[in-house]
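A single protein chain has been removed from this complex, and every other one stays in its place.
Let's turn to chain A:
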Amino acid sequence: MMNLSLGPILWFWSKQSVFDFYAKAAEWPVETIYLGEVVCSRRRELKPDDWLDLARDLKACGKNVVLSTLTLIESEADLRRLRRFCEQDEFLVEANDQSAVQVAIRNGLKFITGPSMNIYNVATLNILARQGLVGWNLPVELGKETLEQLIRELKTDGLDLPAEVFSWGFLPLAWSSRCFTARHYNLPKDNCEFRCLEHPDGMELRSRESQELFRINGISTLSGSRYDLMRELPDMERMGVSTVRLSPEHQGMDEVVKRFDQVRRGEVPAADPLQLVEAPPCNGYWYGKPGMDLVGA
């Protein structure tokens, strides 16, 4: 049976909301939980030590815990925070850029690559596997055809590197030095008043024909439609995918986890629709189409 994971929270939530969320998540049927701030260096509701305490609590509840690093590293301060996660030996690290990979390698720490790491071929996986890579996420823009080839080639090379697939949630698509939330409020990034806290699932960016294109979330841009690969779970299992990643949302997440758990156990048909929050579904990337497309609806 495939594992379920909860990816890192991509949004900015208050400290209490984060604690409440993980208190519930401790009871959910997910095997792995990724913890840490991966989007904006100004988001410091939780300090590195708070994340580490939370990691220990969740580990005590029987979860595999992985510490996730910031995706866009811009300064020495960002590197200092990164080292805090990459210079411990209690937990695995999800490296979200080459800086984290480098620091993890130097410290002999095992790591997993996150979906924003450019893993497009097995030669790349081989290089990292020699230096501590123990798992990897498929980049979000790649689909099942490429994944199937990658898994097959890994086998040929005798490499046991579990593959994880971002399977539910708004897709992280881009990171900038500019903050689009601050820009919306005409605030400078360095004095943003932490407006992201008012938008626990981002801000909708629509075309002038009201088409939901993207979600603005601080310096990151996410998909406007929600990626949903629930129907693909049987296919993923057949291909040898190890872990199905669900991306945290502040409402309805318990329902999402429950349904994915039922589907992976074969208790309910994969084709049953799951409609929770107002957002159109998409799955185009999985089929090698534009990411926003919905195939087979």
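One rule holds in what follows: a residue touches a chain if its C-beta (ideal position, glycine included) is under 8 Å from a C-beta of that chain, and two chains touch if they have at least 3 such contacts; residues count from 1.
One rule holds for everything that comes next: contacts and distances are computed from a predicted model.
Q: From the names "Glycine/betaine ABC transporter permease", "Probable oxaloacetate decarboxylase gamma chain", "Alpha-D-ribose 1-methylphosphonate 5-phosphate C-P lyase" or "Ubiquinone biosynthesis protein UbiU", which one matches the UniProt record for the unseen chain?
A: Options "Glycine/betaine ABC transporter permease", "Probable oxaloacetate decarboxylase gamma chain", "Alpha-D-ribose 1-methylphosphonate 5-phosphate C-P lyase" or "Ubiquinone biosynthesis protein UbiU" considered; the missing chain's recorded name is "Ubiquinone biosynthesis protein UbiU".
Q: If I consider the whole complex, including the chain that's not displayed, which of A:Lys59, A:Arg84, A:Lys110 or A:Lys289 touches that chain?
A: A:Lys289
Q: Of the listed residues A:Ile33, A:Ala55, A:Ile73 or A:Leu161, which contacts the missing chain in the full complex?
A: That would be A:Ile73, which touches the missing chain.
Q: If the hidden chain were put back, which of A:Leu6, A:Ile216 or A:Val241 would touch it?
A: Checking each option in A:Leu6, A:Ile216 or A:Val241, the one touching the absent chain turns out to be A:Ile216.
Q: For the chain left out of this view, which of A:Val18, A:Leu35, A:Val101 or A:Val241 touches it?
A: Going through A:Val18, A:Leu35, A:Val101 or A:Val241 one by one, A:Val101 is the residue touching the chain not shown.
Q: Going by the touch rule given at the top, which residues of chain A touch the chain that is not shown?
A: Interface with the chain not displayed, on the chain A side: 71-76, 78-79, 82, 97-99, 101-103, 105, 116, 118, 120-124, 126-128, 139-142, 146, 149-150, 153, 171, 173-180, 183-184, 188-190, 203-211, 213-214, 216, 221, 223, 284-285, 288-292.
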